[in-house]
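I have a structure I would like to understand better, so I am pasting it below and will then ask my questions one at a time.
Left out: one protein chain. Kept in place: all the others.
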């Protein structure tokens, strides 16, 4: 099958997340990167394009020029989808511009800076009938998809408690290290990163996983955030109480200064009949608990899994896949959508997931500002 | 060495917690149970005493009679310490009565029904110069003691986040099962159990472990509790936001309907230099994390542990000890106190820990009642 | 119920294994230690007896005197059972003497020095109708008993492979440390320890667990042993190939210089339908594997376990018990036998298990001597 021609904004020399996108897109085998705007510094952008073996004519100086240049090409050669892997504040203007010119978009999260921008993107997706995917990476893991299917099937009974955690430690060495690296890091600058660091960067993944796996909407939040260091402009830590409909409650805990934690995203959903637990660092293990049976450990590539989990894992059992394969599953879903093939809800995160995420981040920040009171999403 | 003569109130036929106390006291080898009031039903009490091979004259009908009977005996034969393993509402009156008659007391938690009662017990301990120990069981584990020592030694730097969890699932089968067992269970009756089920029974252990291991005081709480089932009088689930001094924040999560969870008490303390994590179900493992080194797994019976951890484990490394040995360590500490031997702060939980616990429980309940606002302890 | 009066040979001041026996016997609550010969040095023996609060008249100078002294007492006061916790070469003469005088015996393993002695003890048990128990400690764990019951029930289908391991590291520091501690350690002296160090001390536990859990007899062994250090008289490491009936094969791996290993005894039994895996360092977890279902994690105190597993665990689920409780279960089984109560085969290891163990040790040593050829048990 012909590959989908892909462009990229950001992600040049030394960029981690752009490289991850490219690897994932190659694993899923439906995309071929042909051009982009890889760096604000055009010479660096070209250096990168050269290193990747790209046609240098398709390494553009600006997004506007890329759109113009690509539209000038015959449809069969033209970039069809663009990955936006820039700092947060650039997601919205570039996504908008691209969709208005009928390019499909793969966008890093958090999707936008404000809820209003998020809602506008949602409208644009509808209007222009393009595919928009958001990299809520962890929804690409087979066992998260299995978790979603098990819950949708009702095996947990009534859900009674939800608990998600996202702990990392990497910011710790920055804020306590020698030299003031804080000012040089775009993630800690509200102008470029948005209203929140900890909740915007990682808490929102925990939020997304809850809604993704349970199919339920979080209705209200009450948060307590912690900036940890005097003068630090954004939160690096926080606890968020959650309220759903029908009396269901839960909690999200998130921290960027949990020293020594690597990428400890976990989710536990407790139902009246059974429960499910999953952790990102060992993503191939899904634990199912009940009051009467032994704990069951579900793993990918087994007949007991749902079809959705199984199409999300390509190796035989016991051969661990990881984060790249999870992102590849999201690219795969996006490819199906672009090609007009059938796909399941949940194969890739949509602009609606982006809107929900922005509502979450802003509600959390507002609750904290208002002295820890409940705020509706 | 002569054993300390011990009495027991409650804990007769079929009682789980009384049996645990007796086993633990035999493991530590400093106590000998010689009598008690084992059941409100005197005939059952006697049946139990017979089964245990006790002198039936020392199986008393009431606590008053026990006190009278024992005081009539020569000091060398007399019960010196009494374990109170009754439902919660009886802890206070019996503990008071016993201490006023100069008996040492080992009391189950939560210590009392109200903060006022707790404070009164604290005064009585001082006044009568008796030893009072509270079964905050988990402080008896060697690796919890090691955690306390490591933190006291400053190896974690400034503490930045505290997160404790206590999840169980056993109430789930009761509230959802056939038949209305709720009314028959004293734990769910506010008159007998106190102001809270989930926080009073298990959340308070998480609270205690935080203060025990960090040496810090929790200053304020904001809670959201969940009764889960309509008409249920007490909380079965809750999240408690914590505030300490100097900007430190944290969270306690507790649930009695986390289906399939057994006794999932965990604690994580994150510092600026390093972090520590421990879980009760695998109590012989203490994880030390940092940003720069491999994760270290500390286990009992190694030279790298503190003396306090080492006196709390009697087997060579690799031979797992469990919950009985933890309780035995608390009995051992109490024995040292009764005998006037030297002991470390933290060898057994004192009446002051009981006061703190009651303050915690009531502050949590109040915060929830007041619409989830901050309440001082 | 009246406690069984127990004596002890060996296990005095500073002894680890004697202390473990006493703690275990107190946990199970059926025994009361009243006297013994605790040390070859009588003054140390008395010092220990004093410390334990024993009647000093029952602290004897020799085993002969103990037997004489106790037989002179009225039956109701007399020691009924004796724990032998001496170095290996003394097990046989003392056990023999005791049984000939109608004392029940709890004996440490390896039971004897030679197969011939083992067979003689077996005859004496029959002749004198006493209870003889061997501390194959690990058969006291609830999940090992559950494993035995599951296999006996046929759930594994035909067994296809058996793999047991016992790795420790403690000898490593002795043989490589400063100073020649080797000569001072009785375990490394063939005159006191027997034909083998690694296989006699720990390999035999792996052997015993295989026969205990599967109910099958090992028919032949082929071994390769390693003394590790030039001039060292006994094996510190070895691999033993196993042959059972009907083409079943397996392996035992054992090592005392596996640096950093604590007490890593594991067993895996693979059947045509399902498999079971267990490890001593996390004794409350039993893993059941199959080709078609999620891995099942069985834990104590659940309704899905057999009755035999359940009577072997006294705490509610999630409260870990350990090695002392395992030994206590063996004492409990012995107590039932002494009292003439009903007990299940497997509640305590018998003299026959001791005979099997001695045959194993000697067959392994012989196979190695003969240039790694098959030797029948």
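Here are some notes:
For reference, chains read A, B and C in written order, and residue numbers begin at 1 within each chain.
What we mean here is this: a contact is a pair of C-beta atoms (placed from the backbone, for glycine too) under 8 Å apart; a residue touches a chain by one contact, two chains touch by 3 or more.
Keep in mind that what you see is a predicted model, and the values were worked out from it rather than measured.
Here one chain is not drawn; of C:114, C:282 or C:372, the residue touching it is C:372.
From the options A:6, A:216, A:323 or A:361, the residue with contact to the unseen chain in the full assembly is A:323. Checked against the hidden chain, the listed residues B:64, B:77, B:217 or B:293 yield one contact partner: B:293. Touching the missing chain, out of C:239, C:280 or C:329, is residue C:239. Touch with the chain omitted from the figure is made, among A:29, A:62 or A:292, by A:29. On the side of chain C, the interface with the absent chain consists of residues 156-157, 160-161, 163, 165, 167, 169-170, 172-173, 176, 222, 224, 226, 228, 237, 239, 241, 243, 247, 249-251, 253, 255, 257-261, 268, 270-275, 288-292, 295, 372-374, using the contact rule stated above.
Hidden from this view is one chain, which touches chain B at 288, 292-299, 302-304.
Although one chain is not displayed, its contacts with chain A can still be listed: residues 1-3, 16, 19-20, 22-23, 26-27, 29, 51-53, 168, 170, 261-264, 280-283, 299, 314-325.
In this text, only the chains that are shown with their structure count from here on.
Note on chain placement: the centre of chain B and the centre of chain C lie 35 Å apart, centres being C-alpha means. Between chain A and chain B, the centres computed from C-alpha atoms are 42 Å apart. Across the assembly, chain A contributes 288, 292, 295 as residues in contact with two or more other chains.
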